[in-house]
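The complex appears here minus one protein chain, its other protein chains still in place.
Chain nomenclature is as follows: A and B, assigned in order of appearance, with residue numbering initiated at 1 for each chain independently.
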Amino acid sequence: MTNYSESPYTLGSIDEAVACCAPKPQLKVRALSVSYGDRRVLETVSMDIYRGCITALIGPSGCGKTSLLTSINRLTDMLPSARVEGSVCFEGQEILDTTVDTLRLRRRIGMIFQKPNPFPISIRRNLELPLREHGVRKRSERASRAEQALRDVGLWEEVKERLDSSALSLSGGQQQRLCIARALVLEPEILLMDEPCSALDPISSAVVEELILRLRGRYTIVIVTHNLAQAKRVANYAGFFWMTERVGKLIEFGQCQRLFDTPAHALTQAYVDGVRG
Amino acid sequence: MLMILSKVSSLSRWNIDRTLAPLLRMAGMMCAAVLILIVLFLLREAWPLLGNGGWVNLFSDDGWYPLEGLYGLLPMLAVSLAVMLGAIMLAGPVGLGCALFLQFYAPPGLRKSFRLLLSLLAGMPSVVLGLWGLTVLVPIIALWQPPGPSLLAAIAVLTLMIVPTMALAGAAALSAVPADLVSGAAALGMSAKSRLLYVVIPAARHGILSGVLMSMARALGETMVLLMVSGNVVQYPHGLFDPVRALTANIALEMAYATGTHRAGLFASGLFLTLLVLVLAWLAARSVRYD
Partner (left out) sequence: MTERLFTLAVWMSAALVAVVLVWVIGDLVRLGIPHLSLDFLFAAPRDAGRNGGIGPILVSTVLIIGVTLTAALPLGLMAAVWLAEFTTRGHALGKAIRLSLDVMAGVPSIVFGLFGNAFFSIYLGMGFSILSGGLTLACMILPVFIRTCEVGLAAVTDTWRQGAAALGMTRTAAIWHVLLPAASPAIAAGMVLGIGRATAETAALIFTSGYVDRMPESLWDSGRSLAVHIYDLSMNISGGDTAADAAALVLITLIVLFNMLAQWLSDRWLHRRLVA
């Protein structure tokens, strides 16, 4: 796996990651509700996402965690039937405002999907295409930023010889790290991760998880996961979602350690115990 | 932080998306407009005959004698229908047999090459089949029952043309039959024949029917084969060996010199032919939807 004495990562060792001891809210979610057509999937969620911290969203499938993520980068706009109400405030700006330039918003808030989705083009073009689309005209700048992003995710040594081969020729774990690099190359402030490890084999999953830990402090990360052990390992904060009457709700939100050790809500207790036992 | 990449105006990038959709929509509408143009121009050119209730003449006139101002389509319509029915009666069973062969009887190695053979036949240009019919089949028929170019020749070549359509559509319909239905029938101790005849084929009947209707539409709209092997004499078909002329062949034969009302008559028959083919295609689409 990873050789700790000679780390391929440029982000430093896990322990060197900037701690987030003085949490400042970067995203303020207030009374957020999401519906698809007539069906409401998420109701009146309010929470703060702290700068530089990792926030894990846990809970059973179908309780609106992914919908929360896609509301934050306005990917919900792609579904004509999706309706988002409430407020998400990003550095003093309302994200849900219709006048927001979603393209620029999504450049500042990157997203990683459950299934790795590198484009069916070369590794190099996967990284340079978003840069070009965001107006980086100089080829040399694109190349150096692509290299930096690949080094950040520890992929550079593995792929530097074959940057022009198809991204689909990479293994699943490599593909997912490429997708993370593709998001990092735009220098976002927030990374949304929708179960980034669940489609990967255990070893790749561990590599990606380690990478996420390295990113802490530098990026604000919101991660949806079904793997409670993983949430416990990586997250500073955790939010627990549950479905009541077929609508997803945020049951409890707080520091990760506390949420797992002394849950305030009986449902949280049951979920954490149930999975633990 | 917000302004990292503000050198490029994001407004201008927005506009690309704003202009792309209407541009593409216009292209889509232009494609649909072609159909409107086709209908409009067929109507326009056919109007000298269709106007003032003249369309009745297409069905009441006693035969097609353009020089005498008689534009009765019925003899040629009868031929078109006769050829179509004859071909489908031959191609239906053979095509279904090929479909069964492809789906249930063919050994794996043979199966792939037989499918290839069918698609080769399906892609055969009709003018080539017409040429073969004219130079090989017609002389053979002439030896037996002169003159040779005849309803029978047309039916035979057209059968060859629509068998692959029939077979491929049939195979697709058969392959859509759930496997547990077949194994269920086998568990009841039914023989292969009864399984296919009483379980599989009835289950696939909508798809098979759709294939039949599609083949019929193709047969009705075919021009070159009929033009080349049917003899082109305007008359009601009385026997299999009579030389006859179909609607499509008539258009191809007379467009070269037709003027005035005569030309309008040809466009009117084209319009009528299109209507018939579309009804068949519509029925074919409908029958699949019931599956």
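The definition used in the following text is that a contact is a pair of C-beta atoms (placed from the backbone, for glycine too) under 8 Å apart; a residue touches a chain by one contact, two chains touch by 3 or more.
These figures come from a predicted structure and were not determined experimentally.
Trainee: Which visible chains touch the chain that is not shown?
Mentor: A, B
Trainee: Which is it among B:152, B:169, B:203 or B:228 that touches the chain not included here?
Mentor: Considering all chains, including the one not shown, the answer is B:228.
Trainee: In the complete assembly, which of A:107, A:124 or A:232 touches the absent chain?
Mentor: A:107
Trainee: For the chain not shown, which residue from A:95, A:163 or A:183 touches it across the whole complex?
Mentor: Selected residue, touching the omitted chain: A:183.
Trainee: Counting contacts across the full complex, list the positions on chain B that touch the omitted chain.
Mentor: Chain B touches the missing chain through residues 13-14, 16-17, 20-21, 23-25, 27-32, 34-38, 41-42, 44-45, 93-98, 100-102, 104-106, 114, 117-121, 123-132, 134-136, 160, 163-164, 167, 191-193, 196-197, 217, 220-224, 227-228, 248, 251-252, 255-256, 266-267, 270-271, 273-274, 277-278, 280-281, 285.
Trainee: Name every residue on chain A in touch with the hidden partner chain.
Mentor: Residues of chain A in touch with the missing chain: 73, 75, 78, 80, 102-107, 110-111, 113, 115, 117-121, 129-130, 133-134, 168, 179, 182-183, 186.
Quick note on the criterion: only the chains that are shown with their structure count from here on.
Trainee: Taking each chain's centre as the mean of its CA atoms, how far is chain A from chain B in angstrom?
Mentor: Comparing mean C-alpha positions, chain B is 55 Å from chain A.
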